[in-house]
Each structure stands twice: as C-alpha cells, then as structure tokens.
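Pasting a structure here, questions to come.
Of the protein chains in this complex, one is absent; all others appear in place.
Note that the chains are named A and B in the order they appear, and that numbering of residues resets to 1 at the start of each chain.
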Amino acid sequence: MCADRLDDPTRVDEGIHGYKVIGTRPIRQDGVEKVTGRALFGADIRLPGVLYGAVLRSPHAHARLLFIDTS
Amino acid sequence: MVNKIIVHAQINGEELEFLCEPRQTLLEVLRETLGFTGTKEGCSNGNCGACSVILDGALVNSCLVLAAEIDGKNLTTIEGIAGKKDLHPLQWKFLEHAALQCGYCTPGFIVAAKALLDRNPCPNEAEVRYWLSGNLCRCTGYDKIVRAVLDAAQMMS
Partner (left out) sequence: MQAFDYQAARNIEEALSLLSSGDHRVKILAGGTDLLVQLREGRQRADLIVDIKKIPELAEIAFDPVHGLRIGAAACCYQVSHHAAVRAHYPGLVDAVSLIGGVQIQNRASIGGNLCNASPAADTIPALIVHQAICEIRSSHGRRNVPVERFCTSPGTTVLQPGELLVSIHLPLPKQPFGAYYQRFIPRNEMDIAIVGVGAAVTLDKDRSHFQEARLALAAVAPTPLYVEAAGDFLAGKEITEKVIQEAAAIAQEAARPIRDLRGTIEQRKQLIAILARRAIEQSIIRAKGQG
C-alpha cells in the first residue's frame, strides 16, 4: 500500500468543478524529503572554503563608533 | 593536546567506525562527520527535541550526548526510520495529516513518535502529548502531529 503511494507523492483525488488540484488533499511537494530527513536546510549544506560570520555587538549602548581594530 | 577517540557503533543497522574529539557531541558528529544531516540542531540545550535520536532503545537528545559515549551502542536516527522501499507508517501519516510545514522539527518528532510506539503500541491522546512534550514545533500547533501519531498507531496495530 505504501509503495504505490510513494510513486505518486502528489496523489490527487477528485477535483471539484473540473479543477485538478483545488478541492483535493495533495501531499505537499517536499513532504517525502522532509519526513525522511533528506531535505536539505541551510545548515545542512557544507561547501568548500565557506566563511562564517558572527555579529560583534557593542558593549556600550548609544556609544559612537570611533574605530574598529581588525588586527 | 587532546587525542581523538575511535568509536564503534551500530547506526541505523550498519556497523560504523568514526574518529571524534572528546568535546564533540553526538549531534555534531552525526551531522558533520557522518553526513547524517536529518537530525537537526535547534537549541543545543535539551529543550526542543529537534536532535532526538534513539540510543540503545531510549529516546535522547543527541546534543546532550558526547559522541564518545556511543561506543558499542546501537543508534537509530531519522535516516533509519523508513524501510528499504517504503515509508514508515508514521512518515506516511505525517504526510497524510499535513503534520509538517517547514519540516525542521519533523525528524525529531518522527523519531520521538517511533520511540513511543516501540514502547507503547496503543497510546491514548494524553500519552502521545506527554511523550512528545520534549519536542517543539512552531508551525503546526501540534494538533495534526498528535492525530498523525494516533493514526499511525492504529494503522500499525
């Protein structure tokens, strides 16, 4: 039973007024990927030479930024 | 200064061996070293359950287990839930009941629900809600998740 549904992840029952999708209960397009853990989110992607950014916040409220030491 | 550790474990039915630093959590090693990115990082402090895995039959947060601790143990992650050809009934019911939207919490919920059904094949709604209280979802409002789990339990009985 599960196997043949796997072939047709956007199972479409009857539409209304001749529509193909409206009025049906389709399975979401990315659903199978998500329930199996195969869907790739941003944090799951690793690329060579990637740089990481972090926010450096001023410890002083309302201070005027005079200079940043990047050494 | 710090030596790496060799760990042997059975992960999703497969004997695996990996090297890790003592400070690395199981979550980090699963995602970075072994490429099992299905298990997600949400809070890193045991509150959200996105990193849920089943270790020697017990549901745990992998962000609070050191990778070194799983030597000789048996681990199931989301990648090990589906069968070779078919989705697990839980996965099918999550799709059918629209129990996911962004999908980030979904692996954690499915692993947690699998652990529940392994222990208690016929839970009632209160038991499902209690068991899943260690998993957070911002999208669905939980109701469809609970229905999906109850429906999967019925399908499997």
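One rule holds for everything that comes next: contacts are C-beta pairs under 8 Å (C-beta built on N, C-alpha and C of every residue); 3 or more make two chains touch, one makes a residue touch a chain.
Computed from a predicted model, the values in this text were never measured in an experiment.
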Discussion item. Just to confirm, in the complete assembly, which displayed chains does the hidden chain contact?
Written reply: B
Practice prompt. Just name the one of B:18, B:36 or B:131 that touches the chain not displayed here.
Written response: B:131
Practice prompt. Quick one: say which of B:12, B:44 or B:101 touches the chain that got left out.
Written response: B:44
Worksheet entry | Per the touch definition above, residue among B:6, B:19 or B:64 touching the missing chain | B:64
Practice prompt. Tell me where the left-out chain touches chain B, residue by residue.
Written response: 1-3, 5, 21-25, 44-47, 49, 52, 58-61, 63-66, 68-69, 112, 115-116, 130-135
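The rule we apply is simple: only the chains that are shown with their structure count from here on.
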Discussion item. Suppose each chain is reduced to the average of its Cα coordinates; what separation in Å results between chain A and chain B?
Written reply: 19
Worksheet item: Mind pulling up the chain B residues that touch chain A in the complex?
Response: 31-32, 36-41, 77-79, 81-82, 85-87, 89, 91-92, 94-96, 98, 100, 103-104, 106-107, 110
Worksheet item: chain B touches which residues of chain A in the complex?
Response: 2-3, 5-6, 9, 27-28, 30-41, 43-44, 46
